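Apart from one protein chain that is not included, each protein chain of the complex appears where it belongs.
By letter and in written order, the chains are A and B; residue numbering begins at 1 in each of them.
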Amino acid sequence: MAWLTDQEAKAKRKTDIGPPHYSKMLPPVITKNYGKWKYHEELTPGSMVHVAESGDKIYTVRVASPRILATANIRAMLDIADKYCDGYIRWTTRNNVEFMTSKEENVPLIKKAAEAAGYPAGGIGAGLSNMVHTQGWVHCHGAASDASGLVKAIMDEVFPYFNEKRLPAKTRLALACCVNMCGAVHCSDIAVVAIHRKVPTIDHDSVKNLCEIPTTVGACPTRAISPDPAKKSVKINADKCMYCGNCFTVCPPINIHNPEQDGVAIVVGGKVGSLRTGPKFSKLAIPYIKNNPPRWPEVVSAVKSIIDTYAKDARKHERVGEWVERIGWESFFKKTGIEFTYQHIDDFTFARDTFRTSAAFKW
Amino acid sequence: MEAEELKNKIYDFVLAAKGKKKLKEKDIIKGVSADTGEAADVVKKAMREMIDIGRLMYSYGGGSSSVEIPSEEYLREKGLIK
Partner (left out) sequence: MKKYETPLLDELEKGPWPSFVKEIKTAATKSEMANDELGQLEKSYRDKRGYWKHGGIVGVLGYGGGVIGRYSSLPEEFPGVAHFHTVRINQPSGMYYKTDSLRTILDLWDEYGSGLTNMHGSTGDMVLLGCRTEALEPLFAEVSSRGWDLGGSGSALRTPACCLGQSRCEWANIDTMDICNELTQTYQDYVHRPAWPYKFKFKIAGCAIDCVASIARADCSVIGTWKGKIAVDQDVVKDYAKAGMNITEEIVNMCPTGCMSYDGKELKIDDTNCSRCMHCISKMTKALRPTGEKGASILIGSKAPIVVGSLLSWVVVPFIKMEPPYTEFKALVEKMWDWWDDNAKPRERIGEVIEMKGMRSFLEAIGVPPQPQQVFEPRKDPFFFWKEEDLNGNK
């Protein structure tokens, strides 16, 4: 294949056509039973069956993926889909891959083929699904840590909860490589979020050329930034800075990266569903663990320990956040052995809602 | 107003803000509409035509999008200048 020339490209290009219509992408059994599904059953942590009013069945094998995929390996998945799934495949919102077939006998064959290709089955029901994550050092300018590497190390460790062992309820893990939090990291059962801890440094000469001063001043949520007319730049009040990095986003010469001080925090107890209790934000469990590539052993063991405590202590169907609310945060810190620090007490926008106003609490 | 005259007005409006303020589409539509008395829809259509041929371009920086005069680099890459 040769590249199109400018002229050819101009002649060929179309605009504003949107994506292909989904109806062209659906397996026939889905088209036939669209809107007429009756129930589904989880067969194993990696497979389930949906049954339609018509009696038709569709079996789904869900497999893990690292989200970053090479075209060659996607082709290997497509070959499996051609062989066992009549040439259809889908992805889930959590970056899993799903192979669907009406033939029950294909289920173990799909699992075997996917596992042979390096993508093990799992992620369905009361256990761990894939860990939603961001780009990290692979592709983002703002990353305070990597994303894929941490996810790989964590999922290796807790893998049995993905493909075999069960938890009290489904448990959603996520990772964001900075506080911008691409993806719903802020509402996950357990999430890792990379943070900065040092006041940014400013390259004043570049600020002059690259940044709008009012926009930069306005970008600071704590009003720590003010104009510095002498330098035609800005200055930062270190006492007020919370290291959010928003100034870096609007004005690149303000550098917030600090390899020795950047690291990750762990937050817990969020959810998005309205089941039983309403959706919740995740709250701070561990304020800082240093970046320790390639396998971040301290982060891995912290996540593992929270999951294990939850697995042992929570009631059936209770999500992490519901478990913690039932036992109380004071008990959460006791049971997990996590140290409670100044950083845990909010001093930003939500502070007053979090201070305890009751004489009833646990020792 | 002649279409080409309006486009020149739009171009001058964007040029005047260069290096000072990042203009959103709406800033241009509102501003030029007020200056010329042309309806917002007419200004928008003219501006879009200019973007489609690379006389103006969408830009991105500091977390948000704006409309600017194209750089030489952009025009060269699009094959609009040699």
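The rule is simple: contacts are C-beta pairs under 8 Å (C-beta built on N, C-alpha and C of every residue); 3 or more make two chains touch, one makes a residue touch a chain.
Since this is a predicted model, take the numbers as computed values, not measurements.
Chemist: Across the whole complex, list the residues on subunit A that are touched by the chain not included here.
Modeler: Touch with the absent chain occurs at residues 1, 3-6, 8-10, 12-22, 24-27, 30, 34-35, 37-40, 50, 58, 60, 64-75, 78, 81-82, 87-93, 95, 97, 100, 118-120, 132, 134-143, 146, 148-149, 151-153, 155-156, 159, 162, 179-187, 215, 218-219, 221, 244, 246, 249-250, 252, 257, 259-260, 262, 270, 272-277, 279, 281, 291, 293-295, 316-317, 348-350.
Chemist: Touching the hidden chain in the full complex, which residues of subunit B are there? Just list them.
Modeler: On the side of subunit B, residues 24-26, 48, 51-54, 57-61, 63-65, 67-68, 71, 74, 77-79 touch the unshown chain.
Definition applied: only the chains that are shown with their structure count from here on.
Chemist: In the complex, go through subunit A and note every residue touching subunit B.
Modeler: Answer in residue numbers: 6, 211-212, 215, 249-251.
Chemist: Name, in rising order, each residue of subunit B that touches subunit A in their complex.
Modeler: Residues 21-22, 62-63, 79.
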